[in-house]
Structure formats: structure tokens, C-alpha cells
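Shown here: the complex without one of its protein chains, the others still in place.
Showing chain A:
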């Protein structure tokens, strides 16, 4: 048994993992990063439209700051998120974007003078100020009150990922590519690293570390229709679940992106609508203003996706031989804008649809896009249940996003949480708790258990096919645990998934080939993915309300009185076929922004009995401090800076504020 030691083991080489690794190394810890693929191929590269940070440089961003970004994020989450975390995030986002600028990200910049943009279907002339010339500009995105989304054309994630990846190379951090963590090394209390499979030769190695950080992204591949890359199978979350002691939170909170090209599911950015693109139906009618007179195409993603599905159900979908869809019209933006600011979209349309989006409409339909839930952590990224285990990025439920995340907030979260969690990991390693005392017997036991899992599949010779079961799971999730949910359908889905889980214990491989053998890899992952699918569907079935992206026809109202709480799913006994669910209430008494109406979507929430009291407290505090500095008011309502590492606590400069 080969054993590799490091201070910090980061599982996942996307933006969150790389940034956390850099932060930990900067504080003196020795770091190894594992990645399924070369890190620059991670799904972070697919973030197109931009990263939210309240720089307020562009004219339409004037007046923006952390307060506005915070409120947008909480409303977007449908009050399901952790408000302290949202404060930490909105405070650090401008620092992150500026750090990335210094690291070489070619953010698009403000050009002083007049320019024509499309707003609400019409050309409008904006005059950018000379003061802002050359600073980072921003575009409009859904669910935001200001133009806040900093961007690099529509290759923002690519540019960010390359800059951060290059920094890890410069820092000399080893990235072990084509490696998959298949089990955590733990004794039920403390995590000591992971058992890792080499995806080239299939060999297992034990990686022992003081701290382990899971940053493996989301699990979109549980669904048939998804914008996610093929590597987004949720295995990082699954190995945490397998410990039996680490809970996954809010797994039912799944985001569906309104504009995936139909039927391939490839994303075209929200920037298309942010820059003025429109949604049209079979008659060419722009239908979103009928449903959302205020935000129109730029309501939050959950609302737009739901309205689109409802419009299709009302008979207004266009159709091709693959089924029903709607149209995204960006022809009004003009070829010049598309060639400069939406060129990836142009290439995608050209290669996958054979159309020119400057001249033709794009067929779109909502598809699974993002998992708000994941490994439950505290504000520092420490996972619940095991000391020495951390998580960040989409794999984690740090709980920035609650039940719906805003566009541009996740790619921002990757780097912001990486900065914060990476520092916390280093502090943990340097503390007495960080000392590593692990027996080789424990490592061997975990190693042999992982080996046995693969051996059990190879030697079983059962009658089931992994690829067929996988497809059945994906079809079930898309059909029955999708955008519009119903108890009956979800009940059926839970039953189907349970039977698939049992059948997945009777797999037979068609042959055995040397090396990592893709068939064995798929078979092993399938069993993990089915457990995640059960966490999603069973959690969704039990949550008898609608909140953010979790929408139930049979319980259409948001119900704060009964459901202002986080679902915690765990899997204490490997023989179970359903997760064990528990709930964690959100504390209204500590909320800076007590629950209310989002400003878009339906206004019919069932109020929590404590909401009115907390709102009165907040109003009184604001009244008493009227005229005070906004930071002082904020600190009186809900202090958060103590949660940040010292170097990230300072006030952010803006034109006209601390500049």
C-alpha cells in the first residue's frame, strides 16, 4: 500500500479547490490537489457570463455596494440561505475580482463616453463617466438590482480558471491529475485523508493529510437534461455521505437554468438576456412580461424556468422532432456585440445547432444546472461530523444560495470561499487540533474496504448493466424530480430509485480490461450516484412547501412557519435504501433581512410567527442609527467580519467611497 503525505489534501481541481489550495499554501501548509481531469478542463471553465461583485464602476452599477448585493442574494435564495455567509461573501467578492485582475484575468473595462445598449427590447444610450474609464465594467444579470456581473466576454470562467490554475503552477503546488478520491480515511470523528484511485492504471493509493477539503463541484449528471459537464457526478459529496456521519444539506435544492440549447442541454449564458436578449414563444410573442411585469426575462432563474415550463404546458411551445422548446432571441443585440461579448454562444450555436444567432433564434428549454445543496459546512468551511474535513464551492452547502442561487454568484463563490476556507484550513493545520495522529491499521482498513468495493463489482458477475441503470436514474430524475414537482411523482421516483439501488448491487461487467477500465469506473460511481439521487428526491418529497427552485404543485406556497429550515441527509448504515433526514432551523432572530417578498415571483408565503417581531427590531435599529455610516448600521444588525480571516476584513474601495 502506497501512502502519500501532505498537510492539506484538496479533492477537486476546479476554481474552488485551486483557490483554497493556494490560500492554504500561502499560510505555510504543504498542499496536494487531486483532480479527475487536468485542472484547466474543470467545469469552472464553463461559467460564461460573469462573476458578481459590487464594484459599482459602470453607470448602471452606480450606487451598488455590499448591502445591495447581500439583499439580492438573500431574496434570490428565497430566504433559505445563511445570511452571515451571504455577508462574508458579498464583502469579499470585490477583493476576489480585484485579486484576479492582478493575476491577469482580462476583465472587460469601462469605456468612457456614449454607448448603445439594449434594455427591455429597446436601444438606450448610456454615457459612462470619464472617472470610471479603464475600471472593471459589469453587465446585467437576473435577480439583481444593479448591473453587477463582472465579465470577460462570455468566457469568464475560462479566464478565471486559467489565471488561478497558472498561479498554482507558479506556487509549485502539485496537482495529481486523473485521480479520483473513492473513500475518506476516518475513524468516525476525525478525517485523515482519502483513498484515491488512479484513473489511468486503476491502482489505489492512500493520501494522508492533516486536513482534507472536498471541492468536487455539483452533481448535475444525476439528471438526463443538464448543462453540467460529464464529470459532475457528485462523487465528492457521495464519499462524504458514505462516512455515515457527514450530512448533506438541502440536496433537493436544484437549479434549472432557463436557457440550455435544446435538446443537447449545452448552456448559453444568462448574459444573453442580461445584454438584452428576449424569450419568445411559438408565435414569436415575448411572453415573460405577461408573467413578470417588473423583472421580465431577468427575474431569478427559478422563476424564469418555471414560467417557461408553464408557458410550454399552456400550449405555447415551439416544437421540433425532439420535443417542445421556446426561443431565445439575441438577434436584436447585433452581430458586433455577439462577435465580441457573446462569442462562445456564437460558436455553440454554430457548431451544435448550425445557426447564426445574429440572424436566427436559439431553441432553448430549462435544464438542470446547479446544486445549491451539498456537504454541510460552517462559515469557515469545516464539514459537520468529521474534524479535519472541509468543503467549498458547489460541493459544499456553505449556504450562500439557499433554495436558488443568482447567476454570477457561484463562480464568485468558488474563489471567495476558496480564499476564506483555504485560510481556515491552514489555521486548523497549525492549531493543536490539526496534529495528525493516525494509525496505519486505520489507513489499511480504509484502503482494504475501498479495494473490496471494486473487487465486489468485478467478481460479482450479476445480470444488471450499469449504463442502463444510469440512464434509468437520469430519466427518472428529469421526469419526476424536475422543475415542477408533485408528491405523487416524487413518491414514484423514490420507489424507482430504491429499486435501482438494489439492482445496482447485482451488476455484471461485460469484460475485464487492464488499467482503470471505464466500465468498472462507471459501475462503481453508479452506486454512489443513486444514493445522492435518493437524497435529492426523498428530501424533495418530504419538503411540503415551495421555496426557490423547489416548486411543488401540491404545495405551491413558501411556508416559513413550518419549513424555514435546512434538510440534513445522512446515510448511517450502508444497507439503508433511504437517507436519514433531519432538519436544522434557520434563526430568524439573527437575520439582518427578515423573510418577506422577493420582489418577483408569486407573493403568497405563509409567514413565520417570529418574522414580524424581528422586522420590528431591525426597523428600530435602523431608525435609531439613521444617519450613521452604513457599515455601523450593518454591524449593529448582524456582525460578520469576525468570521473572516483578518486580511479580508477591510472596507472595499469604490469610486467615491474609500478610494
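The criterion applied here is as follows: a contact is a pair of C-beta atoms (placed from the backbone, for glycine too) under 8 Å apart; a residue touches a chain by one contact, two chains touch by 3 or more; residues count from 1.
One rule holds for everything that comes next: contacts and distances are computed from a predicted model.
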| item | value |
| --- | --- |
| Listed names "Fumarate reductase iron-sulfur subunit", "Acyl carrier protein", "Spermidine/putrescine transport system permease protein PotC" or "Cytochrome c-type biogenesis protein CcmE", matching UniProt entry of the absent chain | "Fumarate reductase iron-sulfur subunit" |
| From A:210, A:384, A:503 or A:654, residue that would touch the chain that is not displayed | A:654 |
| Option from A:19, A:40 or A:296 whose C-beta touches the chain left out | A:40 |
| Contacting the left-out chain in the complete assembly, out of A:138, A:159 or A:333 | A:159 |
| Option touching the unshown chain, where A:144, A:167 or A:324 are the choices | A:167 |
| Contacts of chain A with the absent chain, listed as residue ranges | 37-43, 45-46, 55, 95, 97-99, 101-104, 106-111, 133-137, 152-153, 155, 158-159, 162-163, 166-167, 169-170, 175, 177-178, 200-202, 229-231, 263-264, 266-267, 321-322, 340, 344, 347-348, 351-354, 467, 471, 509-511, 513-515, 517-519, 522, 647-648, 650-655, 658-659 |
